[in-house]
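With one protein chain removed, the remaining protein chains of the complex are shown where they sit.
Think of it as A, B and C in the order they're written, each chain with its own count starting at 1.
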Amino acid sequence: MFAVVMLAGIYGLVCASFFVAMDAVDVAFTEASIGAGISTLLMLTTVAMTGRTDHEATHKPLMAFVAVIVTGGLLIYGTFDMPYFGSADAPVHQHVGPHYIYDSIQEIGVPNMVTSVLASYRGFDTFGEVTVIFTAGIGVLALLSVARRPEDDAVMEAINDSMHEKHLILRIVIKTMIPFIVLYAFYVQFHGDYGPGGGFQAGVIFAAGIILYAMLFGLGAARRVITQPVVQMLSALGVLVYGSVGLVSMLNGGSFLDYNVLAADPIAGQHLGILLIELGVGLTVASVMIIIFYSFVGRSQFQKANKGELL
Amino acid sequence: MIIAATLAVLVVMILAIIRAVVGPSLYDRILAVNMFGTKTVLLIALLGFVMGRPEFLDIAMVYALINFVSVIGVLRLSDAFNAKHNGPVAEPAKRDS
Amino acid sequence: MDTVLTLLSSFCLLFGSFLCLSGGVGILRFPDFYTRMHAVGVTDTLAAAMILIGLMLQNPDLLVIIKLMMILLMTLFISPAASHALGQAAVLNKLQPLINMNINPLEEDTSAGDKSSKS
Partner (left out) sequence: MRYKINLSIVLALFWLLNSGHYTYLILALGAVSIAIVVFITHRMDVVDHESQSINLSLTAPKFGIWLAKEIVVANLTVIKHIWLGNKSISPTVITVKASQKTDVGKVIYANSITLTPGTVALGLVGNEIMVHALIRENIEALESGDMDRRVSQLENS
């Protein structure tokens, strides 16, 4: 099982390199942080919760393999109907693509086209995505959150102390790294207009910083730094910020999420709108990631505590 | 030259994957994945130059960070798995002189 | 001046590629986990440094050079910590190192192979 998860992590890395090769920087960025980093970790925690060895397979692996081959073959056959890669008369290049590419600088005033498409032209879709993430956070909370007892915390404290002593090198290196990781998250957040980056990636990097801290100093310590109620509130706040930007633009006489009316000058309005909604996205993503991590790890520690085999 | 370096890094990545698949121990795999990650950082930096878009470097930097986080995470969790077998630190072999 | 820079950068890149490839061969060729760590160490330190320096010499843009330097510093800062953590975990879980195999061939049978932690 472990090996499978590791290979999935490698797959994430390969994917991201592939996106880089295809010039899709922002996608690669997201894949790098989410696909290769966080999801590997979460899968591992899941494996830790459910047990490392799988049960005896009850179905025939050969059948599954054949099914996969057939489906894959059909899908590849399906691609024959698609226009050739990079062909100029593909439907993608006929529809709104040229408009986004050629006019976004004048209309939005943001050098990074992906950001303007994501946050402005497709603002509604992104709002939906943020809500999905928020819902996922709520779902995880509903399924996995456990009532914490104070004595558990005390036991965990003891373990974490031993972690410190055992990992002197890691402790010092990580202590030095954490401020830079967190600041880098903010940097990615606010430079989404100019280069690859934006709320999604920033949120994940921020969460990665916190997760790093939690892994070394223990979940209890991380929960004291950023408490559960605060994260829950922040995740809701993110969606709220996003939504309110839309509402304010409606109040100012535009349609929902039409940033042109946010300021006197349409470009400035777009700029402000994108900044704000990216902030909302970042808040939600970061806090939901942290919530998921807290719940997963808290749950597995809870299970272990119940079995009396805490490390 | 950059292309040559890119190819070299790609080859090394394939070698690392082979090691990750072959194993044999869990730590070999983690080592291979870690190496794969650091090579991806290089690859992205190189690709940025091949494409003439040096802002790729931001991604390379995030990679370096995320790679570190996941390796530490994997180790932490595998530590938890193997906790049962945990004993005193293995005796270092004496230098035979 | 330009030709000197180009030459230098080509040299750095080629040397870095060679080091990288050697490390890759090493990770396949060496007999056990601990020795493989050294091969990875090669690709993490000098190979990465050479390739990144080669790239630095190619680009006149100060911002890019600074970013490359940051990546380099970060690699040099992170990689020993990661290797150490990995090695320590392996030791704690009693993965036996292969020791002195060329000096005392009799020991080879007893200490060869990875005894613990099948994945």
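One rule holds in what follows: a contact is a pair of C-beta atoms (placed from the backbone, for glycine too) under 8 Å apart; a residue touches a chain by one contact, two chains touch by 3 or more.
Quantities reported herein were computed from a predicted structural model and do not represent experimental measurements.
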{"item": "Which residue of A:Phe65, A:Phe186 or A:Phe256 touches the chain not shown here", "value": "A:Phe186"}
{"item": "Among A:Phe18, A:Phe65, A:Phe124 or A:Tyr194, residue touching the chain not depicted", "value": "A:Tyr194"}
{"item": "Identified contact with the non-displayed chain, of A:Val5, A:Leu41, A:Ile133 or A:Val173", "value": "A:Val173"}
{"item": "Residues from subunit C at the interface with the omitted partner, ascending", "value": "19, 22-23, 25-26, 29-32, 34-35, 37-39, 41-42, 45-47, 63, 66-67, 70, 76, 79-81, 83-84, 87-88, 90-91, 97-103"}
{"item": "Contact footprint on subunit A, counting only the chain that is left out", "value": "168-169, 171-176, 178-180, 182-184, 186-187, 189-191, 194, 213, 217, 221, 224-226"}
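Keep this in mind: only the chains that are shown with their structure count from here on.
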{"item": "Of B-C and A-B, pair with higher C-beta contact tally", "value": "B-C"}
{"item": "Rounded Å distance, subunit A centre to subunit B centre (Cα mean)", "value": "22"}
{"item": "Subunit B and subunit C, separation of their C-alpha mean positions in angstrom", "value": "9"}
{"item": "Multi-chain contact sites of subunit C, meaning residues that touch two or more partners", "value": "78, 81, 85, 119"}
{"item": "Multi-chain contact residues (two or more partners), subunit A", "value": "2-3, 170, 174, 177"}
{"item": "Residues of subunit C touching subunit A in the complex", "value": "77-78, 80-81, 84-85, 88, 119"}
{"item": "Subunit C-touching residues of subunit B, taken from the complex the two chains share", "value": "1-2, 4-5, 7-9, 11-12, 15-16, 18-19, 23-32, 34-35, 38-39, 41-42, 45-46, 49, 54, 57-58, 60-61, 64-65, 67-68, 71-72, 75, 78-79, 82, 85-87, 89-90, 93, 96"}
{"item": "Touching residues on subunit C, where the partner in the complex is subunit B", "value": "9-10, 13-14, 16-18, 20-21, 23-25, 27-28, 33, 36-37, 40, 43-44, 48, 51-52, 54-55, 58-59, 61, 64, 67-68, 70-71, 74-75, 78-79, 81-83, 85-86, 89-97, 99-100, 103-104, 114, 116-119"}
